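Before anything else, here's the structure in question.
Every protein chain of the complex appears in place save one, which is left out.
By letter and in written order, the chains are A, B and C; residue numbering begins at 1 in each of them.
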Amino acid sequence: MRFERREHRPVALVIATPLIAIAAALAIAGVLIAIAGAPVFEAYWRILLGAFGSRLSATETLTRATPLILTGLAAAVAFRARLWNIGGEGQFYLGAITAAWAGSHLFGTWPSIVQIPLLLVFGAVAGMILLLVPLWLRLRFSVDEVVTTLLLNFVAVLFVSMLIDTVLKDPLAFGWPQSQSISEAGMLPKLLARSRLHFGLVIAILLALVLAFVQSRTAFGMQSRAAGLNPQGAAFAGVPLGKTLVAVACISGGLAGLAGAVEVMGVQGYVTTNLSPGYGYSGIVVAMLANLNPLGVVLAGLFTATMFVGADGMSRSLGIPSYIADVIVALSLLSMLVAVFFTQYRIRR
Amino acid sequence: MNKPVLEIIGVSKRFGTTLANDDISLSLAKGEIVALLGENGAGKTTLMNILFGHYVPDSGRVLIDGEELPQGKPRAAIRAGIGMVHQHFALAPNLTVIENVTTGTESLWSLRSRRAEERIKLLAISQRFGLKIDPDARLGDLSVGEQQRVEILKALYNEARILVLDEPTAVLTQLEAERLFATLKDMAAQGLSLIFISHKLDEVMSASDRVVVLRGGRHVAERRASETSKSELAELMVGRTVTRPVREPSSPGELVLEAAAVTVRSAGVDRLKAIDFQLRSGEVLGIIGVSGNGQAELAQLLSGTTSKTSGDLLLFGTAVASLSVADVVSAGVGRIPDDRNKEGAIGEMAIWENVILERLASFSRRGLVDRKRAVAFTQKIIDQFDVRGGTPTTRIRLLSGGNMQKLILGRNLIDRPRILLAAQPARGLDEGAVAAVHERLLDARRQGTAVLLISEDLDEVMALADRIQAIVGGRLSPPIAAEEASSRKLGLMMAGEWEKEVAHAV
Amino acid sequence: ATPIKVAGIHGSPVENAWNSVLHKALQDAAAEGTIEYVFSEGVSGTDYPRAMREYSEQGAKLIIGETFPVEKQAREVAADYPETAFVMGSSGKESGDNFGVFGTWNFDGAYLAGMLAGKMTKSNIVGSVGAMPIPEVNMLINAFAEGVKAVNPDAKHLVTFIGTFFDPPKAREAGLAQIDAGADILFGERIGTADAAKERGIKSVGSLIDYTPRYPDTVFANALWNFRPILNAAIADIAAGKPTGRDYTSYGLMKEGGSDIVFVKGVAPAEAEAAMEAKRAEIKAGTFEVPRVMDEPK
Partner (left out) sequence: MSAVFDIIASAGLWAAVFRIATPLIFGTLGALLCERAGVLNLGIEGIMTFGAMIGWLAVYNGADLWTGFLLAALGGGVFGLLHAGLTVTLGLSQHVAGLGVTLFAGSFSYFVFRLAVPVAGTPPTITPFQPIAIPGLSDLPFLGPAFFAQTPPTYLAILLALVLAYIIFRTPLGLAIRMTGENPHAAEAQGINPMVVRYGAVIAGSALMGMAGAFLTLSAFNSFFPTMVQGRGWICIALVVFASWRPERALLGALLFAFFDGFQLRLQTALGGAVPYQLFLMIPYILSIAALAIMARRARVPQALMQPYRRGER
């Protein structure tokens, strides 16, 4: 048996495989649900309800998708240029803390119209800087960035933890380690009252559109893709590899930092060390599900959020261990990866 | 001859829509040397990969000494006495020579490697067949020729009785190739049977007993080497008569490129040492030499991917300090890289993207790529240069070597460059494709382009170049006129012996 | 009366000692038929407000949990669901009619355990292993240190924070490090500390729950915390139709029966036990107040 690359992808297949993948993931999860003693088919129904069954669940799903889309874009941009940025989590936290700092210490009194863009930029720049360090190490010392970006996640989170324990600590939080809050004017407007859904979703989708355009239409998009696919060939064709990688790192780190800023400005207002349930890592899987396509990232982010929010809600309404939500997300991600593979390859004897 | 040691019977293999092997049969006797000949993409490598078990055929069988060989198992092939020297070397650069040779030769479960015995055996083989090698050298530090030797030693170490060599001379110099064939003949005399693949008809004629010709995946002809001619083979291969074009006399124009005492240093080593050359429009300057003597750096220097350390470089009469790829391209320099897969193309990108990548600036406005114009431009190249096997939007990976080379030529020649840098332009191409490439180069020369041809192939250089310089250890000999060149003289130059021989040259 | 619907939302797995106290009280109440109990555990900060809303929409009358990392959002949720009572472990203030808070004030017991430890130490060094220097942890460790000092002013007190709530092997290593530094009684704010004491054959003090059954010859005293009084007060308020937007912390105090010390008799010298018992009576009578120091212990 071997796999042969498809030169053409039948539309029916592209539609059918993800559905099969979801079905497979749910089937496996069904076994676990049954073992936990809950009715399986009702559980499936509850997942759907949990994700979209009410105004609350729909807005929650979209709220959770927002950071996933942004970190997914961050990973997609980098991976396309073969820059293995596994550091989204650290960049997310650094972006968040920088936005929180800027929104509480620097521009807290400024009007929203100026303050919000400023905070977003600050967050993005912080993410950029954190990714430029491993990139510099790679360009200067040829240190593999998979490991350095991964390690910097821990450094970044500890750094944030230190800041919110010391200089940025909110004195009104009764000693709890959390950053001071962004002023009201620095918070992203809500898209719907009485929900957590905020303007960040619009930002994420807009950025996905911009990125899709940049990658498919611009000279920079073509160059960064070339640099990723074959650096030697790209260099021969005059692509400035270093510059391109720096630009890609800025976009990728910037997006991950922005994700952190958006999350803190849209949802919480201040930073704690459990701001992110692994958004930086999930973003990588989201990007891969989307085959590194920016518009696909939007869908993949929504899909991942749907699975999690739905399954999480299901676990509460059926009273089974809430860890099932992560199990279902993991299963659907894995089976989706396999499904994406089979839209690209066929089996031959 | 006696009973065949190897029989390939009715082998077919399909890749997607390509029928790479179509019912091919072949046999080989003990002590016989068979040459396998065919255009690029004729299916030679595929057939050999099936023989060695890398691929499973869709149908057909392989018999060794009359016994059927299990399919798709390289291990079984090795056990049956087949050794293979791959077209793209199958070596691990970070391991030593002896490690490369002995991997997989002992039971994987034995508790220790018998390194000492292995070394003795390797050295014995190396002595017996005259293939000298340092067993403890790191493979990545060896020259291409030495790596080739390791590939052969691997096969011999496994006690191969049938040795398959896939384009063994593609990366060797004439001298190395001659030495290799002497060794091969010696091996055959010692009872080994050999199949070798080559595009070089001279080699085929002189080294083989029998020639098998493949075309479009089919076995089309078989001749005894003593009963055929180069032109017949070329015709059988391509399906029509092929003649290599010859250079007509011309009068070179103005000086377009001049190097005076140019040195290139990288990683602390002078890769080019105070080289001098002059290039005029309408002429071909051939740079000949054994690979690894600085050709790569010379090509990089003129391609804009490396800068000189010292010396003067004059482009159209103006001194240039350092050149970027963009400078070079916009100055009207066409560049044909010596490795088309690594440098010349980005396999996963579309043909049109590959065509415009090096001149993105002129195909984009305010950062946006003008795709329509780019595709039209690409189509023009495809039509004019007879590139077959793809439309502008197919991935370039899917083109065969010859067609990819035609495309690379096309993207460089279509705008009539003033200078064309051609590094190993016909390497690995079949006879028909070689003729086509040579024709294009001479055509460019006729149009007034100055061609700098870097090549290891004496025939090629003698056929195309007006003047020839040799490159040895990063130094460049003074030029000699093509009329004065002979294989012997060029051979001496490539060995670095020009000081006394050609001191009075042009 | 029909049992009221109560939901527990635990930020950590329910094995976490603090959560286990809540969980146990809720389970007991459910077993007695006073409440109907459902719960979620390991709920991250991001998901916490949603869990609150989901349980509210499912008709929970009372939601118990912890809002330390999501104080602001939690209050917004409460404002959106006035029909639901929220009684949350929090470092903030109550809010509205339906958002009540409680702290974890079992430091009285820690102080008393410190009084025993102060008299027991031979090396004159005791140690405390905590998660992170947050107020409630600080208060507890400080109280233990105060108790030690009250009976043994010369004793030295070591403090180590492991930087995480969930790493028992690390807490154990921290404990061993303190023993290596001379400590012969450990106060384990984190589980894992007592394992170090047990391994080296010294004594240790537990917090929140009774660790003695788990480490019979090691843990001789525990600063217990009992969530039942807080839960009962909240349930009573709901039953009476009174607003729950108040501070329930004091129900967790020793003098309210919300916390206490349990100890193995005869481990500490008899006079130490007597002195401790006397202080215990004073605290219960309200004549003595253990100092509440929330600063990071040094």
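The working rule: a residue touches a chain if its C-beta (ideal position, glycine included) is under 8 Å from a C-beta of that chain, and two chains touch if they have at least 3 such contacts.
Everything numeric in this text was worked out from a predicted model, so none of it was measured.
In the full complex, the chain left out of view touches A, B, C. From the set B:107, B:226 or B:243, the residue in touch with the chain omitted from the display is B:107, counting the whole complex.
Looking at B:19, B:63 or B:95, the residue that reaches the missing chain in the full complex is B:95. Checked against the full complex, the candidates A:208, A:288 or A:314 give a single residue touching the omitted chain, namely A:288.
The hidden chain makes contact, of the residues A:84, A:101, A:122 or A:236, with A:84.
Although one chain is hidden here, its contacts on subunit C can still be listed: residues 13-15, 17, 20-21, 23-24, 42, 127, 133, 158-164, 166-170, 172-174, 176-181, 191-192, 195, 209, 211, 214, 296-298.
For subunit B, the residues in touch with the chain missing from this view are 49, 52, 54-56, 74-75, 77-79, 84, 86, 88-95, 99-100, 102-113, 154.
Contact residues of subunit A toward the unshown chain are 2-3, 5, 32, 35-36, 79, 84, 86, 137, 141-144, 146-148, 150-155, 158-159, 161-162, 165-166, 278, 281-282, 284-285, 288, 321, 323-327, 329-331, 333-334, 337-338, 341.
We take it that only the chains that are shown with their structure count from here on.
When chain centres are set by their Cα atoms, the one at the greatest distance from subunit B is C. Work out the mean CA point of subunit A and of subunit C, and you get 36 Å between them.
Subunit B and subunit C have Cα centroids lying 76 Å from one another.
Annotation for subunit A: no residues touch 2 or more other chains.
Those residues of subunit C whose C-beta lies close enough to touch subunit A in the complex are 11, 38, 40-47, 49-51, 53-55, 57-58, 68-73, 80, 91-92, 132-135, 138, 163, 294-295.
Contact residues on subunit A toward subunit B in their complex (touch as defined above): 4, 7, 217-223, 225-226, 229-230, 232-239, 349.
Per the touch definition, subunit A reaches subunit C in the complex via residues 50, 54, 56-57, 60, 64, 161, 165, 173-178, 181, 194, 196, 267-270, 272, 274-277, 309, 312-313, 315-317, 319, 321-323.
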